[in-house]
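Only a single protein chain was left out; the remaining protein chains are all shown in position.
Chain nomenclature is as follows: A, B and C, assigned in order of appearance, with residue numbering initiated at 1 for each chain independently.
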Amino acid sequence: MTDFAAIAPLLEGQAIELPSWAFGNSGTRFKVFGTPGTPRSVQEKITDAATVHRFTGLAPSVALHIPWDLTDDWAALRAHAEEQGVALGTINSNTFQDDDYKHGALTHTDPKVRQKAIDHHFECIDVMHQTGSRDLKIWLAEGSNYAGQADLRGRQDRLAESLATIYERIGEEQRLVLEYKFFEPAFYHTDVPDWGTSYAQVAALGERAVVCLDTGHHAPGTNIEFIVMQLLRLGKLGSFDFNSRFYADDDLIVGSADPFQLFRILFEVIRGGGYGPANPDGHSDVAFMLDQCHNVEEKIPGQIRSVLNVQEMTARALLVDRVALASAQEAGDVLGAHEVFMDAFSTDVRADLAAWREERGLPAHPMRAYAESGYQQQIESSRVGGTQLSWN
Amino acid sequence: MTDFAAIAPLLEGQAIELPSWAFGNSGTRFKVFGTPGTPRSVQEKITDAATVHRFTGLAPSVALHIPWDLTDDWAALRAHAEEQGVALGTINSNTFQDDDYKHGALTHTDPKVRQKAIDHHFECIDVMHQTGSRDLKIWLAEGSNYAGQADLRGRQDRLAESLATIYERIGEEQRLVLEYKFFEPAFYHTDVPDWGTSYAQVAALGERAVVCLDTGHHAPGTNIEFIVMQLLRLGKLGSFDFNSRFYADDDLIVGSADPFQLFRILFEVIRGGGYGPANPDGHSDVAFMLDQCHNVEEKIPGQIRSVLNVQEMTARALLVDRVALASAQEAGDVLGAHEVFMDAFSTDVRADLAAWREERGLPAHPMRAYAESGYQQQIESSRVGGTQLSWN
Amino acid sequence: MTDFAAIAPLLEGQAIELPSWAFGNSGTRFKVFGTPGTPRSVQEKITDAATVHRFTGLAPSVALHIPWDLTDDWAALRAHAEEQGVALGTINSNTFQDDDYKHGALTHTDPKVRQKAIDHHFECIDVMHQTGSRDLKIWLAEGSNYAGQADLRGRQDRLAESLATIYERIGEEQRLVLEYKFFEPAFYHTDVPDWGTSYAQVAALGERAVVCLDTGHHAPGTNIEFIVMQLLRLGKLGSFDFNSRFYADDDLIVGSADPFQLFRILFEVIRGGGYGPANPDGHSDVAFMLDQCHNVEEKIPGQIRSVLNVQEMTARALLVDRVALASAQEAGDVLGAHEVFMDAFSTDVRADLAAWREERGLPAHPMRAYAESGYQQQIESSRVGGTQLSWN
Partner (left out) sequence: MTDFAAIAPLLEGQAIELPSWAFGNSGTRFKVFGTPGTPRSVQEKITDAATVHRFTGLAPSVALHIPWDLTDDWAALRAHAEEQGVALGTINSNTFQDDDYKHGALTHTDPKVRQKAIDHHFECIDVMHQTGSRDLKIWLAEGSNYAGQADLRGRQDRLAESLATIYERIGEEQRLVLEYKFFEPAFYHTDVPDWGTSYAQVAALGERAVVCLDTGHHAPGTNIEFIVMQLLRLGKLGSFDFNSRFYADDDLIVGSADPFQLFRILFEVIRGGGYGPANPDGHSDVAFMLDQCHNVEEKIPGQIRSVLNVQEMTARALLVDRVALASAQEAGDVLGAHEVFMDAFSTDVRADLAAWREERGLPAHPMRAYAESGYQQQIESSRVGGTQLSWN
């Protein structure tokens, strides 16, 4: 098997974007539990995100959600982020919380509602120019609950038209990233339910339109690494929303439900050229992001655990002896090829990663270091009063 | 096939309990859309539920949820209901919305939290004595999100103990009804995830402890009518929560996602003696109830449509020629038996049901009659101010 | 709602292709049960298929599977079919039963194996020229069982190359139809697992390459009518393999597991211009075909029941009042639109269809007529000796 020393340089520069909303409260339709120390402002969210980066070196940027993170002074927010050591990243639009969008937004039958949703995206693009963001990510929470309720085809055509209008507006260096989701909040049909639909829609737009793969947004049993492979092959994998699940879109900590699946996904990302540092030219256009809900666990350590999980599985995936693997595959040696693959997965890289971190001035054990840092106690005692943020 | 005239008497006395919360707002974790006319009080919910009964003759009682429907004058509420023509029915407890219950209630490691949850059920039993309710329904929203987070076995044992304490308190004419659910709000393990667990728990309690089957609470592909059969066979089917789903616990209108499944379920209910009027002694202990969310459609017509769907599929299921069916089954005539079964399902009973309703002084077309009644307009204009109720 | 009289003309010319193999024995990996009268030759299969057509008027052609249906005299076989009143239809290739294909065929790492699989398709194309078939249908039973066993990306690239070679060979009037399947016989990855992959592959080939949608080949919960809509929108829906399922690729009689789903699919076919007679120009390029296994039921009546189910749900889908539907959809009237849709589904069209058949000289009740015809008894007594055909 490949040696850790050989792959250590490939871990340099790994970057996983954190979502600002992960630091606010979240929950289920039944209950949102609050926790002491939860941010009351976008500034506090960014401060928390920067804390994750400080302890791990893995999370140099923060994704924002509009309108949740709207501010009237973007320059100040950007300065705040930079001061904390992180950048502002992907801008996420929201077409699911306005009463007008009950029956659709970019797909709505009423052109006025569609225009309102398009205008919202124009506003997001304006924000991007101020934050220096590359990606406009669109998750369409649109669909219907009852057969017959909606004209599936009409909605798809209107979606294409709305997206084209938005796409025309993004800058030369910007990208439109279209996320798909199997179901929820719509329970009969969803307008972008699978990678095929997202791919067909972005392919019709142009080169700067790509697909976002959220690891929790698939039907039971779906082979996600296959989709990773296919989208990379088609040149359309734009970004990941990482999280994990046992059932539906559970939004659990990435790697907590099925670590082996995360390993397989990352192997396929690397194999297909989607992992920056492992690429010949040292970078890739595939953005790694978290999108999770910390319903019952603490948020900052939840995010630390998440980026560590991604790093750990990246390291294991890099350890796969690809020459031996290819050779066993060519020979039709089923068990041999599987064993080469599993050898890497079975390797405990934690001690090597701890040493790697220390060499770079990072804490060997970020979870422990955070617990001992007093940060949590500090925000719990200082963030009193105000309204804790959640999905608002 | 059996004639409608022959089954008409068996439709008499069909009763489907409505949940008070169906008349309040509900939605997903992303957004709860409000609608004009939504009740601001439990009294208004009951008035709406009574309206459904007035138009259909199918919904003579209303289930309450504690604490959502708490009042300080139960006698007055009961009088209000009776005045409107309905009775107060099942009492549903709630162990998922108090901050203390973040990591469990009846299963919690802390005996103080368990006692608090038990006390809540004692309070529910007190309410039952005042409302004249027979059933205490317990849905346990308890579980964990991460492997290792909880001791599965310890929780199961504590659950058994808590339930036993509650069971001891219910009256001689009362029942404890334990609902199971595959997942949500917990995403790794749920303490009562399947009918087997619910059955094992209630069997340990005694005769007056039974299972509630919510049609939306199963893994993909589960044969629900088989469970109906089994629970009736074991004498432990206490009640239904009717709704329908394509994916998870979608809580859509019963019969809207898979009408044939509803037909199969009702056939098995009848076959197993779980349908009152079709029984030799004219009644059954299996309670029919709705448990749905009207996220995007109007609530009162949503409930009317639901009880009509149950009635329609009950009529079709009663139409199955069971003598011919048994004969084909015995002969191993696969296609013949299937055809006897499908003959009933393919029969359009709507005109017969309309006539049946008219004979009983009910509107032939309840949906249309409601739309023309002006009730909706009246509540929309009169229910101004106050706070619309949702799951609170 | 639309009247049956109005849609009756649209039922003219409906054609559902029967698979020759449906008349042979089939089963599970555990056991294949034989039945008396099962064909011993491709001629007998065609005779049985023609019988289905004679009783229903719905099945004017028969799909063949190579090598199962190989003959050394295609002209004679064609003449036999014509004599019986049916045509030879789609040619299905087979890359899953040769020992060389254990680890792949069109995707194999060994160019010799790939060439063998390509040559097999060339042979199929030769057959098509002799049978007058339009469609070459390719179902790839290729994939792997263990992570690491295969190079997902390399296989996809080789598949593209193999398909391109085959595509170049098909005639100007012929089509290459690529079927996708979620899983089985491969249990970790399948090379064409979803519509997106099939679409991406055929889009790269050219205009005469299209997708085959088998209704049983999807992940649990997949909204199939959405895929129908999307493929029609993209101009790439080539054909259907109809069957139904509760779990995996169960290959049950179409419409037997979820009649409402079949209704929704057919509605979307009609809405998207995929149903011939309902189209302005009276025809569509979407081929309807059955692909089922009659493991425990009789085969010929099983096929009769199947085409009747498709016809019945086509009639109901044609009955949808699309003007009223569009109007309710535009108004955001969720329950109203759903009701318009369900009105058609709830309509019992059997008596109308029986009359429609009689007007056309067909038996009013094909199942009954077949049972009374003596055909089954005749084949049971005459087809003695020889080897009953199954998937060989």
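We adopt the following convention: contacts are C-beta pairs under 8 Å (C-beta built on N, C-alpha and C of every residue); 3 or more make two chains touch, one makes a residue touch a chain.
Nothing here was measured: the structure is a model prediction, and the numbers come from that model.
J.: Over the full complex, note down every shown chain the hidden chain is touching.
T.: Output: missing chain touches A, B, C.
J.: Would you indicate which residue among B:V32, B:A87 or B:L234 is in contact with the undisplayed chain?
T.: If we include the chain that is not displayed, B:L234 is the one touching it.
J.: For the full complex, which residue in B:F55, B:Y188, B:F246 or B:Y275 touches the chain that was left out?
T.: Of the listed residues, the one touching the omitted chain is B:Y188.
J.: Touching the hidden chain in the complete assembly: which of A:G85, A:G171 or A:G221 does that?
T.: Missing-chain contact among the listed residues: A:G221.
J.: Give the residue, chosen from C:P67, C:G154 or C:P220, that touches the chain omitted from the document.
T.: Answer from the full complex: C:P220 touches the omitted chain.
J.: Could I get the residues of chain C that touch the absent chain, sorted low to high?
T.: 26-31, 33-34, 96-97, 99, 102-103, 141, 144-147, 149, 182-185, 187-188, 220, 245-248, 250, 252-253, 256-257, 295-297, 391
J.: May I ask you to list the residues on chain A that touch the chain which is not drawn?
T.: So the residues of chain A touching the missing chain come out as 220-221, 223, 246-247, 256, 258-261, 296-298, 301-302, 305, 312, 334-335, 338-339, 342, 345-348, 350, 367.
J.: For chain B, which residues reach the chain that was dropped from this view?
T.: Missing-chain contacts on chain B: residues 102-103, 109, 144-154, 156-157, 182-183, 188-190, 193-197, 199-200, 218-223, 225-227, 229-230, 232-234, 260, 264, 268, 271-272, 320, 325-326, 329-330, 332, 334-335, 337-342.
One rule holds in what follows: only the chains that are shown with their structure count from here on.
J.: Same or different for chain B and chain C, when you check if over half of the residue numbers at their contact belong to both copies?
T.: The interface of chain B with chain C is built from mostly shared positions.
J.: What pair of chains is linked by the largest number of C-beta pairs in contact?
T.: Greatest number of C-beta pairs in contact occurs for A-C.
J.: Any idea how many Å lie between the Cα centroids of chain B and chain C?
T.: Roughly 40 Å separates the two chain centres.
J.: Which residues belonging to chain C are in contact with no fewer than two other chains?
T.: 220-221, 223, 260, 334-335, 338-339, 342
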